[in-house]
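Partial complex: the chains shown occupy the same locations as in the complete assembly.
Letters A and B name the chains as they come in the text, with residue numbers starting at 1 for each one.
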Amino acid sequence: MPRLTLDEIAALTGGRVEGDGSRAVTGAAPPHAAGPDDLTFVFNERALGEFLASPAAAAIVSESAQVNGRAVIRHAHGTSAMPKVLAALYPDQRPEPGVHPAAVVHPSARVGARVHVGPYAVVEKDAALGDDVVVGAGCYVGARCTLGEGTRLHPQSVLYADVRLGKACVVHSGVVLGADGFGFVRSEGRHVKIPQVAGVVLGDDVEIGANTCIDRGTMTPTRIGTNTKIDNLAQVGHNCEIGDRVIVCGQAALAGSTIIEDDVTLAGAVGAAGHLTIGRGAVAVAGTGITSDVEPGARIAGYPHAPLEQWRRVSAVVRHLPEMKAELRRLGQRVAELEAEIRATGAAESE
Amino acid sequence: MPRLTLDEIAALTGGRVEGDGSRAVTGAAPPHAAGPDDLTFVFNERALGEFLASPAAAAIVSESAQVNGRAVIRHAHGTSAMPKVLAALYPDQRPEPGVHPAAVVHPSARVGARVHVGPYAVVEKDAALGDDVVVGAGCYVGARCTLGEGTRLHPQSVLYADVRLGKACVVHSGVVLGADGFGFVRSEGRHVKIPQVAGVVLGDDVEIGANTCIDRGTMTPTRIGTNTKIDNLAQVGHNCEIGDRVIVCGQAALAGSTIIEDDVTLAGAVGAAGHLTIGRGAVAVAGTGITSDVEPGARIAGYPHAPLEQWRRVSAVVRHLPEMKAELRRLGQRVAELEAEIRATGAAESE
């Protein structure tokens, strides 16, 4: 287990130690769970209180936090220090290079340097694995797939034929890339399958969460851009084109041929109809049902989707609907009474 | 790679060539991406424009499209030509017959002619694989399962015991057929599992999308009819009975014992409560939450579901709710003022 001093961590992250920089830590934990050998992270007031009440060895804190003399590393952007600290304290446990004897790698497949292929994995004809690729136990890599340098497939992920991954991608277990898109024509009273003959293309540094499905394209590939991150159990339909640095949270689903421009964020369980364009930087909150094109930078919610602020106002009012309906009825009666009264007065006056 | 002339494609699909019928194509592509050796498909005005601006060799077009002398195949039902053309240009890459030496097939299992069993697949006791069946790499076929002629399991799909598939079915990777239904009784302060002892029965020509789950029945099987097509990440609860030619899109989910009659369409992320009947030919749009029986032919939306047209009208109004609430308050004030005025007038008159 690594052991790092506060000085080393400060050097690694670009922070500044307050207190004994030679103090060493062996782990990291959230403030409420941190022990005496742990470094912790303080990003808000509540966490600060928990840190001060804890036996934690030290914390990464903001420039201004009041820490009662506790050992800390001050950092202007503490969250960006977190990946570096965790990676240093808990080095990535990548499997050793080598093709396991119980793996089936087709003789035509190209296998780069230091590649790991785990037991019971299958690599089909004309596939190409770049240097430092990891193909986990039980993975299936179809014909003509290519995996860029350093890309890692966790156990039991499946790539159908003609799936191309860039460098340094991470594919979690149970992911299925390149299954047939859901395309049928109705002909003579039956659904007839439209062959789905194109693949899937991922950029570099893409991460795909467990059990997510990205379907192959019908005639041209489905595409996912660089540094895009997709969570678990999401669905990307055939011929979607997702840009760079897009965030797709758990269970979000895109029907076919939808374009997601760069830097979009789709929160959990967002759904989008097919053949839409969701503009650069747009954000859809959880559960949004996107039914038409979305402007760049828009913030949306609801189904059919609407501007987030409008949806919030509507959501605040909608629960008053039963009272509104009752009030409407009462008002109707009062107006009818007024009308009758006026008519009576008018009648009296006209007598 | 196959090479087909326009004359051959016209003969195959029942269309009529305009232009040089001896011209050959080697691929198919959508109009915006078609190259000089590609056939393309034109189903709308936008596609027509893209085709005319493209170097595509030819297009399948409607009887009436204006094509400026370009080579085309005219077809009354161009969409129904598409599966035939793609299947001819991109022949299905079915694995070679044979049981891979690294597969475990129980001696009691019946294995038909020309069956493929991929590496690391497991076929349990008393299973039966019909002629031309494909069991992909790493699949699991439980005891007493039967797979009809020509049925194909893509890599790493799982069939628990007692799952029966008809002919020519396609099961994509990560599918789980026959896992236990979610049935528990609360007894003495704990959840006690109700054993789920029946299987799953699929008709012919059923396709099941990646990572979809169809649970086994409690005492009688869960059933899926012929030519029914289910997309990725869908969930079919125990004892559901789905009819023929039903379309179930991605992430749709059926609780237990629901009956879906023939020719129903459930769009993406539709949910249905248990013990319902959804009548023949009904259509539920994306995200519908079905809470009670649905009439045959109904078109529904929303949660709780309502007629589609009603839901559309409501959806168009709901975003005006805050203004409606404000207007209601203003009206209330105006009516109160009127009442006060009338009362004052009445009082004045009665003086």
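As a working rule, a residue touches a chain if its C-beta (ideal position, glycine included) is under 8 Å from a C-beta of that chain, and two chains touch if they have at least 3 such contacts.
This structure is a prediction, so every number in the text was calculated from the model and none was measured.
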With 2 copies present in place, identify the total for the complete complex. 3
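Keep this in mind: only the chains that are shown with their structure count from here on.
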Compute the distance, rounded to whole Å, between the mean C-alpha positions of subunit A and subunit B. 24
Once bound in the complex, which stretches of subunit A touch subunit B? 102, 104, 120, 122, 138, 140, 143, 156, 158, 160-161, 174, 176, 179-180, 182, 184-185, 187, 189-195, 197, 211, 213, 215, 218-220, 233, 235, 237, 251, 253, 255, 269, 271, 273, 289, 303-304, 306, 310, 313-314, 316-318, 320-321, 324, 327-328, 331, 334-335, 338, 341-342, 345
In the complex, go through subunit B and note every residue touching subunit A. 28-30, 33, 77, 79-80, 82-83, 86-87, 89-90, 92-93, 100, 102, 118-120, 136-138, 154-156, 170, 172-174, 205, 207, 209-211, 227, 229, 231-233, 245, 247, 249-251, 268-269, 286-287, 315, 318-319, 321-322, 324-325, 328, 331-332, 335, 338-339, 342, 345-346
